[in-house]
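Would you mind keeping the following structure in view while I ask a few things?
As you look at this complex, bear in mind that one protein chain is not there, while each of the others sits in place.
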Amino acid sequence: MARDRCGVLLVGLTLVSMIASLYMTFLWAPTERTMGDVQRIFYFHVPSAWVAFFAFLLVFVFSLAYLVRRNKRWDNISAASAEIGVLFCTLVLITGPIWAKPAWGVWWTWDARLTLTLVLWLIYVAYLMLRHYMPDPERRATFSAVLGVVGFIDVPLVYFSIRWWRTQHPQPVMSGGESSGLEPPMLATLLVCLGTFTLLFFALLRIRLRLQRLREEADEIQDRLEQTA
Amino acid sequence: MWRAITTILWKDLKIELQTKEAFSASFVFSLMVLVIFNFTLDLTTEEAMKMGAGFLWIAFAFGGVLALNRSFALERDENCVQGLQLIPVDRGGIYLGKCIANTISMLITEIILLPLFAVFFNIDITERLPYLLAVLVLGTVGFSSVGTLISAMAVHTRMREVILPILLLPITVPVLIAAVEATAYALGADTDPSFWMRLLVIYDVIFVTVSFLTFGHILQE
Amino acid sequence: MQWLFAAFAVVWFALFLYLFSLDVKLNAVAKEIDGLKAKLARGKD
Partner (left out) sequence: MSDKMSDKMPADAPLLLARDLTKTFGRFTALRSLSLAVPEGEFLTIVGRNGAGKTTFLKIVSSIVRSYTGDVLLGGRNLKDADEDTRRKIGFVSHESLLYKDLTVRDNLSYYARMYGVPDRDRKIDEMIRRVGLDAKSSVLVSALSRGMKQRLSLARAFIHEPSVLLLDEPFTGLDERASGILEEVLAEFKRSRGTVIMVTHDIDRGWTHADRVVVFERGTVAKEISARETSLGAFKDEYRRILGN
């Protein structure tokens, strides 16, 4: 019962802060001078990126926990978190070009952050594929935990290599970088949106975990059925 | 531990000498990649100088994937993986033996491929040869360190030939970037490779260590 | 402005799609559980 109330509270809070974020993003925040309204994409592009990174961090933490403790719950959380992380990572990769095209005239630039996001997307899509193609649940948990650890340790290395690579292969400099000259109301809007997306992440995670719990329950009943038969 | 490393190494190299499967597959495939690059891009020597490092590492990476797939496929026949699980040695040692064997087998392919590359694209590889060889070794160690670990996972999946490159290539992005940049310097480009060499060393150390520590989990049932 | 709304629509669409797919799966599993429970109850008689 307490669990249910907690869930309702989480969803309610998410909805309220969603409305607040929508208001702030579209009506309250001032229009950026050089880019115009398009800059408002920023308010859900950046929080999506934050949620994706946060989700992959959780995958790493719970993968480590699984390797040490071998508790199936940790594996479930890793799986759910990776899936939602990939969802938000995809959103970053879609909203990025939609922003880049009107603002800079190109769909894609191999800038460090965008490229890192793309590589991360590839790593965690591969993670989900590994899970999908592993028939044995126990091996699946162990292997994906190892990959969750290896993949995350790779992140800073990918980042530094891409950043250094960018400095050696200069492309036309994009005017108005993502965080240049952020006015206080803009910052406030961004912070509220970050909060909203984080809440949204946890709400989705709860639903995803409930799905897994029900799945296990179904398997358990099936097991009992087979035993009595 | 030492015993496990040397015995695995001895066994894998002996099998490779007998069958030459990893070598022939990866060598022919890498060669094909180089030839196809030449056809599809039709480069002048100058352009080839600029992009040669990239071609070379694409060829190495694709060939390496084939060699790595083979590495645990041969443990799968007759359930030899169970033999690995039974033997009373440190499993990190088994990893290191496998990793060294894969590195050696990839390096042999690469070193034979190198002069062919020089001939095909009219590139002088002798100018900074020791440097080039150092890059080759560091890059290959990085590639096979994660590759050996993932190859051990991939044999237990459905679609195992496909899953290895899909898992491995994104994770080795830093190695590939660093190796290409450092190789470009070795082929005569006018850049500073010290950052890339450092990155390669760091990557190698991190991933050999992480794989060494986690391989026991992969091998157990 | 239309760029902004395009991006906005994509985010909502993706979110709905994901929630919808979760909902479908949840319903399917719930149904499966009900079916299995009924079977179990029948088996015990």
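Letters A, B and C name the chains as they come in the text, with residue numbers starting at 1 for each one.
By definition in this document, contacts are C-beta pairs under 8 Å (C-beta built on N, C-alpha and C of every residue); 3 or more make two chains touch, one makes a residue touch a chain.
These numbers come from a predicted model, not from an experiment.
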item	value
Displayed chains contacting the withheld chain	A, B
Selected residue (touches chain absent from view) among B:V35, B:C80 or B:L129	B:C80
From B:A25, B:M51, B:V89 or B:I202, residue that would touch the chain that is not displayed	B:V89
Interface with the undisplayed chain - residues on chain A	70, 136-138, 219-220, 222-223, 227
Touching residues (missing chain, whole complex) on chain B	3-4, 6-7, 10-11, 14-15, 18-19, 74, 77-80, 82-83, 85-89, 220-221
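In this text, only the chains that are shown with their structure count from here on.
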item	value
Separation of mean Cα positions, chain B and chain A [Å, integer]	31
Chain A and chain C, separation of their C-alpha mean positions in angstrom	20
Overlap residues in chain C, where contacts from two or more other chains coincide	none
For the chain A and chain C complex, residues of the former touching the latter	36-38, 40-41, 44-45, 48, 87, 90-91, 94-95, 98-99, 101-102, 200, 204, 207-208, 210-211, 214-215, 217-218, 221-222, 224-225, 228-229
Residues of chain C that touch chain A when the two form their complex	1, 3-4, 6-8, 10-11, 14-15, 18-19, 22, 25-26, 29-30, 32-33, 36-37, 39-40, 43-44
Chain A partner contacts - residues on chain B that touch it in the complex	146, 149-150, 153, 156-159, 163, 166-167, 169-171, 173-174, 177-178, 181, 191, 195-196, 199, 202-203, 206-207, 210-211, 214, 217-218, 220-221
